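Just one protein chain is left out here, and the rest sit where they should.
Labels run A and B following the written order; every chain starts at residue 1.
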Amino acid sequence: MRWHIALGTLSLLILVAVFGYIAVGEQARMQSFTEAYDARQIETGASLFETHCRTCHGPQGKGIVGVAPAINAADLFNGERLAAVGFSGTLTDYLEGVISAGRPVPSAGTNYPQRMPTWAQAYGGPLRKDQIESLVVFIENWEDRALAEVGAAPSAPSGTPIGTDITVSLPEGNADQGAALAQGAQGGCSACHELAAVGPPWAAAGDTPGVFVRASDRINESDYTGNANTAQQYLIESIVQPNAFVVSGYEAGIMPQDYAQRLTAQQVADLIAYMESLP
Amino acid sequence: MAIFRLHLPILDEIKEKGLRPALRDKTDDIVTRVTAGLSIQDVRSMLRDDPPGRPNPRLKPHSEGFWLHMKPTYYHNLVDGIYPTFRLGWLSTFFFVVEIVTGVLLMVYYTPSPEFAFTNMLDILSNVPFGRLIRDIHRLGAELMVAIVMLHALRTFLTGSYKKPRQFTWATGIILLLVTWLLSFSGYLLPWDQLSLWAVTIGVSMVEAIPPEVVGRTVNLLFRGAPEFGANGLLRWYLLHVVALPLAGIVFVGVHYYKVVLHGHSLPPDAEEVGEDTARRVPTDSRTYFFPHIATRELFYVVALTALIVIGALFVHAPLEPHADPLVTPLHSTAPWYFLWLQGMLKLGDKVIFGLIVPGVLIGGLLVLPYVEVGPSRRYGSRRIGLTAGLGLVFTFGVLSYMGSPWFAVQTSPEQEAVAELLPQTHPGPLRLADWEGFTVGTYEASAYDQAPTETLRSVLDEFEGSIEGIKIDGRSDYQGVIVIEDWQTNLKKLTLRILWTDDVTGKPGEYSQTVYLHKDSNYGQGE
Partner (left out) sequence: MTEAVAQAPMESGATERLPLSRREFLNYLWAMSMAVFMAGSGGAAVWFLYPRFRAGEFGGVFTIPVGELPPPDSAPKEFPEGRFWLSNIGQQTESDPRQPGDYPLQTGVRAIYKVCTHLGCLYKWVETNDRFECPCHGSKFLKTGTRVDGPARRNLDNFPIEVLDGQGNVIARTEPMMDNHEGSPVTITADAVTLRVDTGRRINGAPNSAPGGGM
């Protein structure tokens, strides 16, 4: 029985030593867990951004003209945007608030046709509080790069703008480049015409044919108010003179009015070629 | 003029006997009261392992005290070693106490609400000193307790200790087995991570299958607190875990242990005449007294096991999966190991038969076993059929548990399985554990793994190629794997795993891809 006593004493001393060993490292361990978990939240945020935010705010948060502002932008992180909207809290609070409650009213000087919806479950959206926090830390992780960039204004077209003459003859269009343009930040067409139904969808759906086929029918309809004589002219007109004719069921004034100055003839040709290639 | 006089008896004694004798007598008096009958002299003589006087004073703590009242004053020599009990009953109680202590400590920082539970877990791990240790001990203790309780039941069956007069002891033991299972299962839900939510959802869904339909639905709702597991369900299971089940456990342990002591620990089967129960009549020369021998031994076990658990908790950590998401079920979600047998049975057929009736019959059968199996002999030789049946049941348990594991007969598309080998959804996996710096930006084909620029990439691509080679689907050929690594944000990389194939019939290419974002500091594999 004596070995019970000896081993018992030894076990207790080992226990005290183990506790001491753990105690010494606890501060550092807690710190490292906190950092690791913050990093994992950024990962979760990245994935959530791709699923929910990219369609309007663009890949890498650069914004889509006419759809949603850039988030990966210097003015968000240097206080300009907060001052412009008159927000008095921290950037974290601002991001959390906007993502949770949406934007029923646009910021002064902007008129994004679609309002940002609510995302927090508390306000009827799909995201939990921890998911919104993940998105916030992900967005905040853009700070270094956003501040390092020098003012990213939407790029001017490289070449002469097409202008508002719908009878202009177009060069050969490239459907792939048209696709890239439609989905990229400069064109931003997909956000309204493919990914959401803000504007008439380009793709065929059920009995309705695709936009290219519809174009030829529509110029012959009695309620057509525009000047196009061919399908191609109709499509050009829809891009450079959007309010010449608005399809019934859609509102005027939502399609950006300045594509005539922002796109070159080649770009418009590419877009039309892409539209034609859609089923 | 004194209205009252302060009367301190100790001062009188000091005046009478002198300071030192008076103090000594006072201390002796206190010790005798605290130990319920042992004076300093008796305690010292115990510590010296001297033979006790007559009458034996070391029996008084049992007869006159509260805490040791149920404890036997002596054990039969033949049962005071490791065999035949392996001390499993004692171990079960020990772990129950460990769970209560660590559980109460965790309760200080836990709120049973879906809004807070997961955050509280993160707090415990990141902002409470010894938080991770206590949680790991609690979880390790829980898993060990379930295993030990099951082994205890097995041992009792094998030595035939359930037979007359111990039938009711066995029945309360089966109830305690159920209580232990439910305690462990209800604790599973509390961290409110993906594992919690889905393991418990699957488990409780079986309750819905109780016929008739109205009973099943009612019981299901009672357990979940709502059509889907949420705040109400979490609160109910928390109350079960923290109040109802521990109370039931304590009550039944009380009854169970009382019966054990009443009848005495059963002797090894070959030490008794057949049909005779000699456990209570212990001749004086076969006795081992509790004080000091068994007490020393049990104290040693407590200390040594505590040390072992704490050291174990240094190496085996409780996992924490991502936050519970009622809309996403992770691939390879699994029930806790002691319920895998149930999952296995469910894969055999109808939910009602295999999820309810068969397990119900099994448990019921175990409960009434001693009232039905009334053979008088506990000897191994005369119980060949019973022992074979018992071991057969253990073997079936093992087979059903394997069948209940996610790798048996539940598979998604092979491409998903292949990617899941690198990017599992229930634990970090090789990709997340690899060195972040080794993931250089670029596009890499899995088959060209030996040309990878870094060692990390080489091993990851090699593993990817290995998983892809395991895919063999009719009608598809030419499988290739690609990993694309992009620099996404400061310290954040985006990895896309893509599997491409060619459809034999149409000649068209097919593709499956999965994306993951990896941060430099996310440090998986810390044993979170």
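In this text, a contact is a pair of C-beta atoms (placed from the backbone, for glycine too) under 8 Å apart; a residue touches a chain by one contact, two chains touch by 3 or more.
Just so it is clear, the structure is predicted and the values come from calculations on it, not from any experiment.
Touch with the chain that is not drawn comes from one residue among B:Pro51, B:Gly381 or B:Gly507, which is B:Pro51.
Only one residue from A:Val16, A:Ala83, A:Val168 or A:Val247 touches the chain missing from this view: A:Val16.
Seen across the whole complex, the unshown chain contacts chain B at 24-25, 28, 38-42, 44-45, 47-54, 57, 105, 108, 127-131, 134, 303. The set of chain A residues touching the chain not shown comprises 1-2, 5-6, 8-9, 12-13, 15-16, 19-20, 23.
In the analysis below, only the chains that are shown with their structure count from here on.
Separating the centre of chain A from that of chain B, both taken as means of CA atoms, is a distance of 47 Å. Considering their complex, residues 1, 4-5, 7-8, 11-12, 14-15, 18-19, 22-23, 26-27, 29-30, 32-40, 42-44, 46-47, 50, 128-131, 138, 141-142, 144-145 of chain A touch chain B.
Chain B meets chain A in the complex at residues 49, 115, 118-119, 122, 125-133, 292-293, 296-297, 299-300, 303-304, 306-307, 310-311, 314, 322-323, 488-492, 494, 515-524, 526, 528.
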